[in-house]
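Taking it in order: structure first as structure tokens, then the write-up.
With one protein chain withheld, the remaining protein chains of the complex are depicted in position.
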Amino acid sequence: MDWLIILSNTAGSMLSPITMAFALAALGLAVHFGFAGLLNFGVAGFMAIGAYGYVISILTFGFPWWAAILVSIGASIIFAIILGIPTLRLRGDYLAIVTIAAAEIVRLLFLTTAFTPVTGSALGLSGYHNSFRGANPFEWDGKRGFGPWTYTATEFWVLVIGLIMITVSLLFVWRLVKSPWGRVIKGIREDEDAVRALGKNVFAYKMQALIIGGILGALGGVMMVLPSSVLPASFVTALTFFVWTALLLGGAATVFGPVLGAVLFWILQAFLANLLPALSDIGLLGGINNQQAAIMRFILIGAGLMLLVIYRPQGILGDKKELTFVK
Amino acid sequence: MSSKEPLSTPEKTTGLHIGEALPGVKKVDPILIVDKVSKDFGGLRAVDVDHLEIPRNAITALIGPNGAGKTTLFNLLTGFDKPDTGTWEFDGSKLAGIPAFKVAQLGEVRTFQLTKALSLLTVLENMKLGAKEQKGEKLLYSLVPALWKKQEKLIEQKALEILSRFKLAEKKDDFAASLSGGQRKLLEMARALMIDPTLVMLDEPMAGVNPALTESLLEHILNLKDQGLTVLFIEHDMHMVRHIADWVVVMAEGKVVAEGPPDKVMKEQAVVDAYLGSHQDVDLGVVTGRIKK
Partner (left out) sequence: MNDTPVVQITDLVAGYLPGVNILNGANLVANQGELIGIIGPNGAGKSTLLKSIFGQVKVRSGLVKLNGEDITNLKAEKLVSRGVGYVPQNNNVFPSLTIEENFQMGVYQKPALFAERLEFVISLFVELKDRLKQRAGSLSGGERQMVAMGRALMMDPKVLLLDEPSAGLSPVRQDEAFIRVSEINKAGVTTIMVEQNARRCLQIADRGYVLDQGKDAYTGTGRELLNDPKVIGLYLGTLGA
């Protein structure tokens, strides 16, 4: 067992595009669920809209990369409004059911062969990087950095954009949560009628929260496809539950919890993805082979999510009084 | 501590009605006029009010047995539920179809039977939530603290002033969850005042409150009248009703069956039979034969 490789791969995953994508999506989900109490089980749908919105704007409409990001944001706003208008007046469980369905509808629309010229259907799309890479201010050959954190100039550019998006988003959400707007949202999460009786338009506030969280989810989707290609298979329901796990792990009703949770989630994933096959190779996992061992990590993550919800729903950074599911 | 002095009876407002005190009688200066409002639930007619006027700047009690439709009427008049028929006017504005939050903004504010003090917020945050002038509650303004910090200070001052009137000032940074039931009722009432209402509708404000604390709550309600507000409250505690109400409306089976000053209404036989009971002022120890009087 080569511990050096296992640990090196694990450390490298801390600063990877997928980790940043999760950080953004989890932050969006924190706005939805942690702060506004909206049960969004269609995170994958928002991410898919962001991802495909970006890629299709470039490939089909020839937009530059930064305009494509704006299109992603715009598409997610429309998606949130369509989801919200029928469901925000109903009980929370209905939003949960509708969002699962909506996310699947989105994925299937990108999968169907009916739109292959635009979406690439099952094979997805690639080759949209010229505009993005053209704007890269960093130029070096080969890889630079130290230890497990070495990158080509392209990879580095992706990370920089990711860090900028995360920083701006964190500042944005931080400001919101500490403001009177945040106070109203906190009240709504606990008791809508009480807040209505104080003259606040509860529907408008919930819609605003849905939109803001949705935009962050879409930016997460953009991060996912910035490095190489977009595939509909990436946006299955499992993605939604992974983001939920990251969020609950870090602390759903906090601002930094989602980022912490995303990083820890991917460290754990990378660690297990390297460790388990190594263990099976030296025969410690019964007779299962390499590939089966790697898949086992999903079982462990599922079990971990269950344990989190039961025993520590407030996550690492959260306050038990604020968020508990056990009555 | 010496024996407590019984509360002195406050001065009642009289001359509120025009003509004979019958159900639906017109008032000299009504703040709320209700016409032919009805609501059915399944096959049951929960509310069926032909005509009702609530007098301005007075304290009106709405009493009646459970299931008489009192809370349903509250929900209808404040936009928390839609009636099947009818119209109603508040301070001259027609309210039919107006959503609950707009009704509150217009000055008609209500509290709930099951207190809705927001436990995850502090007492002070609960109060600030009630204010209606905070621009920072709008999404775009909220991002720039400079735009709302000053208003926040003013709102905080107002909140502290009201909180000290209600003797809750020292609890301002405690979570509302840590308050006792009676204190939460006070908080809900105090919070409703932040919105500068003209009509305050209280749904069983004394339910579950220790009798001794009830007396201070009554003082607060009387103060509202002194400040020019109108109060309409639902209650089962007849001592309280007799003590502070200027006018009493009795509902049964969805209809208004009696109206008038408390002393008169509470002696009407129909009201006694259906609602008050004949032992109102009698010691039950005597009635059950446990005490020889």
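A and B are the chain letters, set down in written order, and residue numbers restart from 1 in every chain.
Here is the rule we use: a contact is a pair of C-beta atoms (placed from the backbone, for glycine too) under 8 Å apart; a residue touches a chain by one contact, two chains touch by 3 or more.
Owing to the predicted nature of the structure, the values given are computational and were not obtained by experimental measurement.
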By the document's definition of touch, the residue of B:28, B:270 or B:287 touching the omitted chain is B:287
Contacting the left-out chain in the complete assembly, out of B:56, B:110, B:191 or B:243 | B:243
Among B:157, B:210 or B:223, which residue is in contact with the omitted chain in the full complex?
-> B:210
Residues on subunit B facing the left-out chain by the touch rule are 1-7, 64-67, 180-182, 207-215, 236, 238-240, 243, 273-277, 279-280, 283-285, 287-288, 290-291
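FYI, only the chains that are shown with their structure count from here on.
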Between subunit A and subunit B, tell me the centre distance in angstrom, where each centre is the average of that chain's C-alpha atoms.
-> 47
Contacts from subunit B onto subunit A in the complex sit at residues 78, 80, 99-102, 104-105, 109-112, 116-121, 125, 128-130, 132, 134, 136-139, 141-143, 145, 148, 152, 175, 177, 191-192, 194-195
Which residues of subunit A touch subunit B in the complex?
-> 172, 175-176, 179-184, 186-187, 189-191, 193-202, 208, 321-322
